[in-house]
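Shown here: the complex without one of its protein chains, the others still in place.
Now for chain A:
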Amino acid sequence: MKSLLKISVVTALLSMTACELFDPTDVVNPNLTENAILGTANPMISWIGGCDRQLALISNASVTITEIASDNYQNTRTFFNQNLDRLNILFTDIDMNTLQFAIHRLREMADYGLTTVAEADPTTTEDQLAKLHIYKGLSSLLSAEYFKALPGSPSGPLLSPAQHLQKAVDEFTTSLTLATDPVTIATATLARARAHYRAGSATNAVNDAQAAIAASPSFLLTVEFDATNAPTSTIQNALFDRGTFDDLQPLPRLDFLDPKSFFISASLESATPFLKIEEAHLIIAEAQLAQNNLAGAKTTLTNLLSVVAARPVVNVNDNVEGRTEAAPGSRPNNNAVQVAASATDPLRAGLVRTRNGAGVTVPVPTVSGTSVTAAMITALANEDEALEMLYLMRQEIFIAEGRRMTDMGIRLVVSEIEALANSNIPTGDASTISILPSFIDGIKTELDAFTYDANTNTCIITHNVNRILVQNKTASTVLPFH
């Protein structure tokens, strides 16, 4: 026991001096706490940067899956969503949750920026607040464009698209009262035009569209990606990068517009257009057609052609992709092919590109492109023909931007996770069942279908969806001005 005593004494003496050196409880979290961040200089700059980044995440969560859901792209052999290629829209589909989570998060980030960050950062400017209102508005706008219904607050009650559009309009309006920067003003104006358009409010939409054109006649706002630090562009991966066998194939009549996103360099990703002035012209033209002003619409669409023509075109080496993925020879793959929009439409040349061959490149419009010519516009005989052409132009101009599904009247559903975790949503709520117009439902498995005769170089697309949309223009989910 004497030994024990000695050891205890020696150990105690040693411990007294050594404890500090061996303090095992000293653990420092290398990450930054909320207080640490709010205490930094000008946190608002980085917070708005975070919102920009969040918009890129929304783009990644929305564009690819909604392009698949539309007639623009077919998912030939990828792990991207295949339910949506058949318009099998399920509330259990994890992609539903990923997209709505990204949209909700943008709203929460904007709210936090407008309150907590603005309070912590005395250098916050009105233009910065205006931007945050735009982000909050975009969250509502996208909620309305993509979903049948979504909450507008954390675990809050469901809001209809109309309610979301009203919230969006309100936010853009607030933004305009604060903004002094011309780009911010043009952004809020065009975004409000888009919200009014979707709400069917023609007068307001046209006013804002005209104001936007006046403010910035070649306005373009893109979603940027970060090639080195992520997020990289999912749609670029889907359309061009073959690294993970992700490969989407366009409807043959849109072949000449593909791939809108492609590899530029190791440090630069293709940007995805998000708001562009072409939309203002399209809104005005559609409003003119709704008022039976065919001549006015023709003029507007012809003006639009010059806007589109001024957009950049890049020659892309698309040799690796080809057009013969799932079944060799099954897709049109050369300049000689003529494509008809349906069995009753004429064959048109110049819509399909030759991609394979040494040194072959394809010219790709990176912002907007269209196959429509001034002559075709001139030849339009009536409003419905013009509407069909207008919707073809919308399809072509907005390809790979995640807009077509909404134009087709399709709306996604509240996710299973939201439905289970939000007490405001009863089990089996209608919001968990998608909106699929009957005229789309009937052909949902044939949206990407076509016949191709390689010997005669002719391709006939099964359904001319633009014509179907016009035929059903009075349906509540499509052609908002009709």
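We take it that a residue touches a chain if its C-beta (ideal position, glycine included) is under 8 Å from a C-beta of that chain, and two chains touch if they have at least 3 such contacts; residues count from 1.
To be clear about the criterion, contacts and distances are computed from a predicted model.
> UniProt protein name for the omitted subunit, picking from "Cytochrome bc1 complex cytochrome c subunit", "TonB-dependent receptor", "Potassium-transporting ATPase potassium-binding subunit" or "Sarcosine oxidase subunit beta"?
"TonB-dependent receptor"
> From the listed residues A:Trp47, A:Tyr197 or A:Phe450, report the one that touches the chain absent from this view.
Missing-chain contact among the listed residues: A:Trp47.
> For review purposes, identify every residue of chain A that touches the missing chain, sorted by number.
Residue positions of chain A that touch the missing chain: 1, 3-4, 7, 22, 24-34, 36-37, 43, 45-47, 49-50, 52-54, 56, 77, 79, 81-83, 85-86, 88, 90, 92-95, 97, 100-101, 104-109, 112, 150-151, 153-156, 224, 226-229, 242-245, 263, 265-267, 317, 319-320, 326-327, 358, 415-418, 420-422.
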